[in-house]
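Handing you a structure now.
Missing here is one protein chain; the remaining ones are kept as they sit in the complex.
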Amino acid sequence: MKKNVFCGILLVLAAVIVIGSVTVLGPCVHEDGSEAPCARAGKAVFCDGCVLAVLAALILLIRKPSVRIVLLFVTLFVAAVGIALPGTIFPVCRMDTMHCRAVMQPAMIILFASELIVSVCGLIVERNRIRRERP
Amino acid sequence: MLLRAENISRRYFRKHGEANFFEAVRPVSLTLESGKLTVLNGKSGSGKTTLLNMLAGLLNPSEGKVFLDRTDLYALGDKELSRLRCEKIGVIPQGRSAVDTLSVYENILLPGILYGETPRTEEAENWIAVLGISELRNAMPAELSGGELRRMAIARTLTASPEVILADEPTGDLDSDNTAIVLTAFQQAARAGKTVLVVSHETDAEAYADQIYHMNHGMIEQE
Partner (left out) sequence: MKHFSLMIRNLTRRPGRTISLILLTAFLAMSLFCGTVVVSSLRRGLNSMENRLGADIIVVPAEAESKASMKNLLLQGTIGTFYMDASALERVRETEGVGKASAQIFLSSMKADCCSVKVQIIGFDPENDFVVQPWIAESLNHQLGDMEVVVGCRVETEVGNNFRIYDRNCLVVAKLASTGTGLDTAVYCNMNTIHMLLQAAEEKGISHKIDSGNDSEVVSAIYVKVLPGTDPGLVNNRLNGHVRKATAIRTAGMMTEVADSLGGVSRTIAVLIAAVWALSLIILFIVFSMMVNERRRELAVYRLLGMSRKMLSGMILKETALCSLTGALCGTALGAILVFPFTTLIETSLKLPYLTPDAGSVVLYAGIAMIVTVLVGCAAGSRTASRLSRVDPGTTLREGA
């Protein structure tokens, strides 16, 4: 039950990242239709979110503890990369009143950081479960 | 230790019925001596539990006094009486008496830690083994049967080793083997100098008793 709660949270967070990155939490949109400097950051966030969603679904479905632990570690790493995506790895617009700076960047950092924290909690729970079940 | 009741009685107010008051226990005088196992029997509703609760310092008598040696229990404040009960009087109540958020082992050690004393782990291990609940030490009370809970409550009281042991229907949920083990333990406690009262409507306990009282409609008589 506990492990499914963590997986569920990971999946929900990933879904928010994916849907958010193409809607209200997405990059700037220029009136003339040209690509904003933050467009690539937006796409990268979307891809990272998709990867996290797939990982969360796999963790939910797979029962073997060792595989789940590996997947949680991968989730942790992908979430850590996600934190650095907008602004560090991919540039965002320079004026801080722009949508990408005011909304996308802080929201995505918070969401990826939450993914990271939940995956750490999931790892601890999974490790304790394995220790308890060990003969 | 001498536990002495002087003309204690207990009346309850009745909203409905023929009379305004119901007398659960009529004026009773009773002396429980150390080194003796006393059995109090009687039918359900005869007032046994009410009498036991008054003797234990849990229920203020409508009239009369209860003395533990020379200490008038009901003249004490709540703080002093509670501490006295923790240290000197062990009660095994009729109903379920486990703290559900603690394991069996933690429940057994509980009386010893309420006032910051060192947990009596050796005694706890001994009584867990004697009463046959060793495999249940880490289980939670919700996972136990009625008989197992009863044995846990008995182990708790015996571990604390108070001077006075008051047991209300301690063998109610137990099979004959465990009944014998429990009553033997009470008898041994009495032989060791403790004051033991067993309230029961079953006859098994009478074989272990040094004195027997019979209760009927709130009145007591010695057999």
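Lettered A and B in written order, each chain numbered from 1.
As a working rule, a residue touches a chain if its C-beta (ideal position, glycine included) is under 8 Å from a C-beta of that chain, and two chains touch if they have at least 3 such contacts.
Predicted, not measured: the structure shown is a model, and the values here were computed from it.
Check B:Glu6, B:Glu87 or B:Glu206 against the missing chain and you find that the one touching it is B:Glu87. Only one of the listed residues, B:Thr71, B:Ser97 or B:Gln211, touches the absent chain: B:Ser97. Residue in contact with the omitted chain (choice from B:Leu110, B:Ala139 or B:Ala180): B:Leu110. Not every partner is drawn; the one left out touches chain A at residues 28, 30, 36-37, 93-98, 101-103, 106-107, 109-110. For chain B, the residues in touch with the chain missing from this view are 49-50, 53, 56, 58-59, 78-79, 82-87, 91, 93-102, 106, 109-111, 113-116, 119, 140, 156.
The rule we apply is simple: only the chains that are shown with their structure count from here on.
Taking each chain's centre as the average of its CA atoms, chain A and chain B sit 60 Å apart.
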